[in-house]
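Report on the structure given below.
Then we have subunit A:
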Amino acid sequence: MEKGVLELAELLRLENVEKTFKYGIVFGFKFKALDRVSLQLGQKPTIYALAGESGSGKTTLARVILRMLKPDSGRVLYKGREVYSLRGNELKWFRSEVQAVFQNPYASFNPLRRVYSYLLDTAMQLGGVRDEREAEELIEKTLLSVGLNPEDVKGKYPSQFSGGQLQRVAIARTLISRPKLIVADEPVSMLDASLRASILEIFKRLKENMGISFLYITHDLSTAYYISDEITIMLRGWIIEKGPVEKVLGEPLHPYTTALLESLAEPDLEKRAKWLNRVELGGIEEKEFVAGGCRYRHRCPLAFEKCSQEPPMVFVKDRGVYVKCWLYA
Partner candidate 1 sequence: TLPKAPQVAWQLPLPPDARRGDVLVIENHHGTHADPQNFNRLVPGRPGWGATGYSQVCAGALWYINTTNSELISWLAAGPPEYSPDYREVTIYLRKGITWSDGVPFTADDVVFHINLIRNTQGLFGNAIFKKWVADVSKVDDYTVKVKLTEPNPRFHLFLTVVIYGSPYNGIVPKHIWEKEDPLKFKFYPPVCLGPYVLKQVDPGGNWFLWERNENWWGTRLYGMKPAPKYVLFIHHGPEDKKALAMSRHELDAIRTFLPENFQVVWQNNKYIGGWRKEPPFAWLFDACVKGIAFNLQRYPYNITEVRLALRHVINFKAIYEAFEGPDGSLPSVAALPVVPTPLAVKLYYEPLESELVKLGYDPSIKWWKYDPEKAARLLESVGFKKGPDGKWRLPNGEKWVINIIAPSGFEMESQRIAFLVADQWKAFDIEVNVNPVETGVFSPSWSRGTFDVGAFWPGCSLLADLTPHIQWWHSKYFDPSAPSIGWAGYSFPKRDLLNSIIDEMERTPSGDPKIYELGREALLIWAEQAPWIGFFPTPFYTLNDNYVWTNWPHYPDNYYMDPVYWWAQMQFIILQLKPTGNVERLDKTMPGKPPVLPIEIPKKP
Partner candidate 2 sequence: MRKQPLLTRIGELFKPLVRYTLLLYKFNLKFRVGLLTLTALILFGAISVATPPHHWKWFVLPKDQPPSLSSIDVIMGTTTNGRSVFWASTNAVLNSLVIAILTALIASHVGLFIGLVAGYRGGLIDRTLMFITDSFVVIPQLPLLILLAMLLRDILTIPFMALLISVSSWPWPARQVRAMVISLREREFVSTAILTGIPEWQVILKEIMPHLLGWHLINATNTVLYAIGAEVGLSVLGLSILSIDTLGTMIYWSMIGYPSLFRGVWWWPLPPIILTIVVFVSLYLVSTAIAESIESKRGVIS
């Protein structure tokens, strides 16, 4: 296969993306929030989950993909095009293809602005409509598709919605431009359990009916399992394990993935005893980002000598599971 064709076959491709943050002006220290992260999403509509503990770089990665945070090095390609060199109409095209939903619906809308105006802006800018009337038609259609009554949305400020409703509006907004990829950064973690299911349901439906791919960021593995096809686990700026969701969560390889799974609190009384086994918590996070060797070794029950000497390499296990751990050398 030719290279160009290969690239075209991919929806999104990240190559060795690095992002370093500096902390403090005085006692400045740097740490890599993303450390040589590579990732490919195929053209086929898929829900990719991105899981990991907080501070592991998930949001940073999302922002890098969304062209909101220029990485220090590495390439970000969307449909074979360098995302950060897009300008003008190309940028508009990119914006209309790649959209995002964020964690806190109340924070993703300006409390001082009517929610509807975001929809209108999106429609006018990216929806390919000719005038406001057409835009309104488009918005109406999309709102209905996520189960909202357009009349309920118009004229309201964010604070006048419930979280679930607002998150639906947020999703509806992304759909206006008929995107190919939606980055959803913890879209349900702020929502009540009773609302979560319906939002996730929408994702599933959109994937199937509209052929939209999702990058579903979460630290809740049960929802990840529930809706996604592929999963990537992140730890301290690294991707430590990735593969089909059933494989990764069914037979976790990396000790951290295991810990994540065990820590999951589910309404399942059988797991209670195991859950209450004491876990090791990390020290001061900053240290882990800069330490040599494996970044998980301080907490890893299985750590051995090599782990503190060299950062682990990526090993491929059967059926497309990748793991970054010396245990699988």
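The candidates were selected such that all candidates are chains of the complex that A comes from, given by their letters.
As a convention for this text, a contact is a pair of C-beta atoms (placed from the backbone, for glycine too) under 8 Å apart; a residue touches a chain by one contact, two chains touch by 3 or more; residues count from 1.
Worth saying up front: this structure is predicted, and the values here are computed from it rather than measured.
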| item | value |
| --- | --- |
| Neighbour of subunit A by the touch rule, complex-wide, chosen among 1 or 2 | 2 |
| Partner candidate 2, residues of subunit A touching it in the complex | 63, 66, 68, 92, 95-96, 99-100, 102-104, 107-113, 117-118, 121-122, 124-126, 130-133, 157, 159, 170, 173-174, 177 |
